[in-house]
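One chain of protein is taken out of this complex; the other chains stay put.
We just call them A and B in the order they show up, numbering each chain from 1.
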Amino acid sequence: MTCWENSSHKEIKVRLISVSSKTNSGNFFEDFTLGQTIQHATPRTLTNGDAALYTGLTGSRFVLQSSAVTAKNYGFQQIPLDNLLVFHIAFGKTVADISLNAVANLGYADVKFLHPVFAGDTLSVHSEIIGLRENSHGRSGIVYVHSTAVNQDNEIVLSWNRWVMVAKHDVEAAPPEAHIPKLPEYVSETDLPIPEALNFSDFNTVESGCDYYWDDYGVGERIDHGNGMTIDNTEHTMATKLYQNNARVHFDEVYMNGSNFRRRLMYGGHVISICRAISHNGLGNALLIAAINGGVHAAPTFAGDTLYAFSEVKQKWEINRSKKVAALRIKTYGVKNLPSTEIDSPYSEVEGEKLLKPEIVLALDYTVLMPMK
Amino acid sequence: MTCWENSSHKEIKVRLISVSSKTNSGNFFEDFTLGQTIQHATPRTLTNGDAALYTGLTGSRFVLQSSAVTAKNYGFQQIPLDNLLVFHIAFGKTVADISLNAVANLGYADVKFLHPVFAGDTLSVHSEIIGLRENSHGRSGIVYVHSTAVNQDNEIVLSWNRWVMVAKHDVEAAPPEAHIPKLPEYVSETDLPIPEALNFSDFNTVESGCDYYWDDYGVGERIDHGNGMTIDNTEHTMATKLYQNNARVHFDEVYMNGSNFRRRLMYGGHVISICRAISHNGLGNALLIAAINGGVHAAPTFAGDTLYAFSEVKQKWEINRSKKVAALRIKTYGVKNLPSTEIDSPYSEVEGEKLLKPEIVLALDYTVLMPMK
Partner (left out) sequence: MTCWENSSHKEIKVRLISVSSKTNSGNFFEDFTLGQTIQHATPRTLTNGDAALYTGLTGSRFVLQSSAVTAKNYGFQQIPLDNLLVFHIAFGKTVADISLNAVANLGYADVKFLHPVFAGDTLSVHSEIIGLRENSHGRSGIVYVHSTAVNQDNEIVLSWNRWVMVAKHDVEAAPPEAHIPKLPEYVSETDLPIPEALNFSDFNTVESGCDYYWDDYGVGERIDHGNGMTIDNTEHTMATKLYQNNARVHFDEVYMNGSNFRRRLMYGGHVISICRAISHNGLGNALLIAAINGGVHAAPTFAGDTLYAFSEVKQKWEINRSKKVAALRIKTYGVKNLPSTEIDSPYSEVEGEKLLKPEIVLALDYTVLMPMK
């Protein structure tokens, strides 16, 4: 199992609707079976336009995704699209089949960016149901899904696991045999996907805007990423539409007024992207995400919230000395409406239990590729 | 005449301003003459960037406009740009000359998408005044316009008719002889433009995200499209700017505070695009709009409104059996702030008159191309 933390399981409570027979109402918990495979609609061709909009929505300024000249210097024929843009678009494809009736997104594990994606590539996504467990109250259950995105040449560009709490439509439906898949706590050094072309032997810290090489980071070190970023409604809904993610909770204010949140919920992936963009200040040479080891959306985020972030270094691996490529496993915390410097530990102890503080909205454990000296 | 409905003619009441001699104050009703032709400024090259922004603004996920691989499978060299994006950009060109002083956009008819538009194409638009009728109160009149968009090779990509109520500047100006053009109720089967390349003989419902072929829809059938989408100010103004549509009512809050609406009005075209995007759920194989037969913006839409949609099937035609191409004439209703399932009929009877209900913001009669079995 992954290094999962309390998410305090904030469920969205909304009423289910039934519409005409041709309308997709999504799958419910009892609709999934272990081993089931699903090919998701809609293949998507990514373009420079998507990349520009991603920059406009996040302000991301990592040099490898910003400059074609730099990308060439580090081994790529053209700019590799931001791995999080690729992830959100691939993830969005699974929503209509997997999580239209989700009451909580519980986590990700073993997310591997296996091949770079370039403008012009077309991605398709399929999934397998790898675990099921009904909740004791019988109104919902947890679905574990392994998903894979391939490009037009059928190369796997991304694979990931997530688990999500899905409502039952028929609470009388018999529970499936519980099966919880074994998932790695983190993507190990040997499993870490490294783009073959990647070469940092001629690295330029002036271009990247950060003086610190992999060698300069120590396990246990904490980095506060400074500036916060306030997110508005158009911004998060536009990001989510760009990803063709049609989860209702992000878009339908009338519907959400009837939920316990009483407003639209920000797509958690946008929170990840904003925290990653903010992390440039202090981790400006973390040029590529190789893997996401695990993640939790610990608290909901809404329009008007200001996001701050800080990171902790968890592990370091030298990957390829001649190409000067190394990896850093880090954990980035997203903080809501409070500068990260005002948070000492992300945890507080409540009645003997170690819980994430209420200001923490995200705890993302991931592994980045960096230049070494 | 088209199948036009009551729009309850919600006129925008605003004061007219006069500025310096070099500023375009737009044409007034008395400035138009029957048969007059107008070449509109500004030609526009459409790009992948426009397509990406359109996706970000609408969340549209019809597969033909999403995937270059799929587009190729169905006969196109590359992704044909969304016909509504093309329409809005072409339409936007006419605003400065036709509708800067519009008090109400009354309707469209005989809109035909005659040639696909691809990234890199440059569109130019010209119009002819085909009808004029002064209103009995003498303060405004209806202008009927036939407009045509051509690409860089002078191929007609789109033609349409619209009529719009335009203010008079000089209420004493003599009324023109009334002339109301004959416009078809709908684009007939034989007039329906079908892209020559289009071929659905190897159609893939998994890719499109919809199981239903043309054969599965029956005349009179109603489809509720499920999820609603809330629209904010930046979103609709950004869409309208992308289309280089400079109609003041969408942008100038100070000006609109002096109108009876007391806020910026959403561009009706954005409402159409949102309803079309929502309609994917239930009409996911309606891959191309071939024609818009008529449309009415029955009530104004503002930032903060949540749009829902439902559709009725009006007619069906088999187009090309060997290429498996067929057409469905549908009418999509946009509903404001109320799930469409809570509306049984779009009409209510008020003092013996059949009127669109106040929640209905759009009634769009159009014809789509779909795969047949």
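Rule of thumb we're sticking to: contacts are C-beta pairs under 8 Å (C-beta built on N, C-alpha and C of every residue); 3 or more make two chains touch, one makes a residue touch a chain.
Treat the numbers as computed from the prediction; the structure is a model and nothing was measured.
Novice: Of the residues listed, A:83, A:199 or A:234, which one is in contact with the missing chain?
Specialist: A:234
Novice: Could you tell which one of B:96, B:130 or B:309 touches the chain left off the display?
Specialist: Hidden-chain contact among the options goes to B:96.
Novice: Using the touch definition up top, pick the residue from B:244, B:320 or B:341 that touches the left-out chain.
Specialist: B:244
Novice: With respect to the chain omitted from the figure, which of A:107, A:176, A:282 or A:371 is a touching residue?
Specialist: Going through A:107, A:176, A:282 or A:371 one by one, A:282 is the residue touching the chain not shown.
Novice: Residue-wise, where is chain B in contact with the chain that is not depicted?
Specialist: Within chain B, the residues touching the omitted chain are 17, 19-20, 22-25, 39-45, 47-50, 52-53, 57, 96, 120, 122, 124, 152, 232-235, 237-242, 244, 246, 248, 251-255, 264.
Novice: Residue-wise, where is chain A in contact with the chain that is not depicted?
Specialist: Interface with the chain not displayed, on the chain A side: 47-53, 55-63, 66-70, 79, 206-210, 212, 216, 222-230, 232-235, 238, 281-284, 304, 306, 337-341.
FYI, only the chains that are shown with their structure count from here on.
Novice: Rounded to a whole Å, what is the gap between the Cα centroids of chain A and chain B?
Specialist: 37
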